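Below are the structure tokens for one structure; questions will follow.
With one protein chain held back, the other chains of the complex are shown just where they sit.
Moving on, here comes chain A:
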Amino acid sequence: MSDCQNLVSLRTSEDVLHKIPVHLCLQMATIRNSLACEHFSDTDIVIPLPYVSSQILEFVIKWCEAIEKQDTELESMQLSILLMATLPELEESELIYDLMKAASYLEIKSLVEATAQHVANKINACNNLEDVRKLFGEENDLPPDDEEEE
């Protein structure tokens, strides 16, 4: 199709094809490795991503574009700030966990760090154990015992 920019087709879990520029895909180690195993021909490569939905893939692409624009390597706190700036809709939603799983599956180191730091910040913002439980939907299934340590 277009020959000025190589595109890679990614098939998401709903069987939808997304055409993504190669340079963005190279941030994803999983895809990078797949691409290395085949050579380009005129027809686009199609890589199946059964665990990633279209919505999440959109987010991932936005993230990769944001990272492309950075000239220095950022550390985790800065990455989490960038994440909220790029994808503000994640703040209130559960999708961040799907995004984390996708980042882990696609092996995008920067996104894994950003999301993990973001969730860690959320834990730090909790004032007590109940809030942390609510955050994760966890039940207290520990046996009551004496305070074992400080």
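Just so we're on the same page, a residue touches a chain if its C-beta (ideal position, glycine included) is under 8 Å from a C-beta of that chain, and two chains touch if they have at least 3 such contacts; residues count from 1.
By definition in this document, contacts and distances are computed from a predicted model.
A.B. asks: Not counting the visible chains, the remaining one has a UniProt entry; which protein name from "F-box/LRR-repeat protein 4", "Signal peptidase complex catalytic subunit SEC11", "Neutral alpha-glucosidase AB" or "Presenilin" does it give?
C.D. replies: Of the names offered in "F-box/LRR-repeat protein 4", "Signal peptidase complex catalytic subunit SEC11", "Neutral alpha-glucosidase AB" or "Presenilin", the one UniProt assigns to the missing chain is "F-box/LRR-repeat protein 4".
A.B. asks: Which residue numbers on chain A touch the omitted chain?
C.D. replies: Looking at chain A, the ones touching the missing chain are residues 76, 92, 94, 96-97, 100-101, 104, 112-113, 116-117, 119-120, 122-124, 126-142, 144, 146-150.
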